[in-house]
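Of the protein chains in this complex, all but one are displayed in their positions.
Let's turn to chain A:
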Amino acid sequence: MQRKHLPSVQESTGFPEGLKHVTKEKLTQKSFKSNILDVFMAYIFKFFGILAIILLGVILFFLIRESIPALREVGIAEFLTGQRWNPSSSEPGYGALPFILSSLMVTTGALVIAVPWGVFTAIFIAEIAPKRVRELLKPVVETLAIFPSVVLGFIALVIIGPIVAGVFGLSSGTTAFTASVILSVMALPTIVSIAEDALKSVPKSHREAAYALGASRWETIQNVILPAAMSGVFAGVMLGFGRAVGETMTVLMAAGNALDMPITQFFGVWLPEFFQSVRTLTANIAIQGSDVPWGSLHYSSLFVTAIILFVITFIVNLASDLLISRQRRKIGHE
């Protein structure tokens, strides 16, 4: 088999050197590059792609299989609405509602801080900062992402906690609010770097068009650049949410882990209580997962809470995907 056809001086009779001499044989012959290698690589890519799907399936399978005993015995309604969690007592309670609410609260609180902070930082880096400031600020923000979560958790425990306790006059500084603050710091780099990429990718011609119409810099950012980058900015926010809701070690150290419902009554209305010790879904699994008897109902009910956590992130991801594609369709990118 002729594997590769290298044009040589003798062959290219009459043709200037380097000019391709096309023949019918060459056009129809199979080559290693186009036939074997391409096909082989296609299979490799397919294999890795499918492997990821299989892995997801396997994880889901185990989550569901291990949680079935608890779901049978207790029922999903008790998990979602029950307010008392104590699976190992003689009068067991399987209410995961305090954890669910705590997870949502801590995450929402973190986003309320991190989204404006992150988006403004991204706008500053992408649109406003002079080159030298930008080159300093960008790596600084990205460095925040490399701190191990246990380090940030420790900082929350020994520095932020006492400050929160002092400022708000609490007996203990490990609260939902403390966890939100430190989580916002963790979500910040994700939001900033993805939002900044999205802002940067808005074509220069949009900016020029806006300036030429007499728009000020802020009007250009607000009315042209941000809307055009919205889906990307939103994607950054959602990734930040994912980071925050799944984070375990930091909240474990910062939030205090009390089992109470994280709500309080205020003139007859139930409101989330941020200045109270709370325990999130992740923290509870981490605390109880290591010493729960294998195969017990308690063990199985931890899996149920894991599924709840998975469903929350799944719904948020799905919703954000839908929002982003709707946004894209609206402005006609596809």
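Just so we're on the same page, a contact is a pair of C-beta atoms (placed from the backbone, for glycine too) under 8 Å apart; a residue touches a chain by one contact, two chains touch by 3 or more; residues count from 1.
Rule of thumb we're sticking to: contacts and distances are computed from a predicted model.
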Protein name as given in UniProt for the chain not displayed, "Phosphate ABC transporter ATP-binding protein (PhoT family)", "NADH-quinone oxidoreductase subunit F", "Aspartate carbamoyltransferase regulatory chain" or "Protocatechuate 3,4-dioxygenase subunit alpha": "Phosphate ABC transporter ATP-binding protein (PhoT family)"
Listed residues A:D38, A:E73 or A:E219, member touching the removed chain: A:E219
Residue of A:F124, A:F147 or A:Y211 in touch with the missing chain, whole complex considered: A:Y211
Identified contact with the non-displayed chain, of A:A70, A:A96, A:A228 or A:M253: A:A228
Positions on chain A contacted by the hidden chain, ascending: 131, 203, 205-216, 219, 223-224, 227-228, 330-333
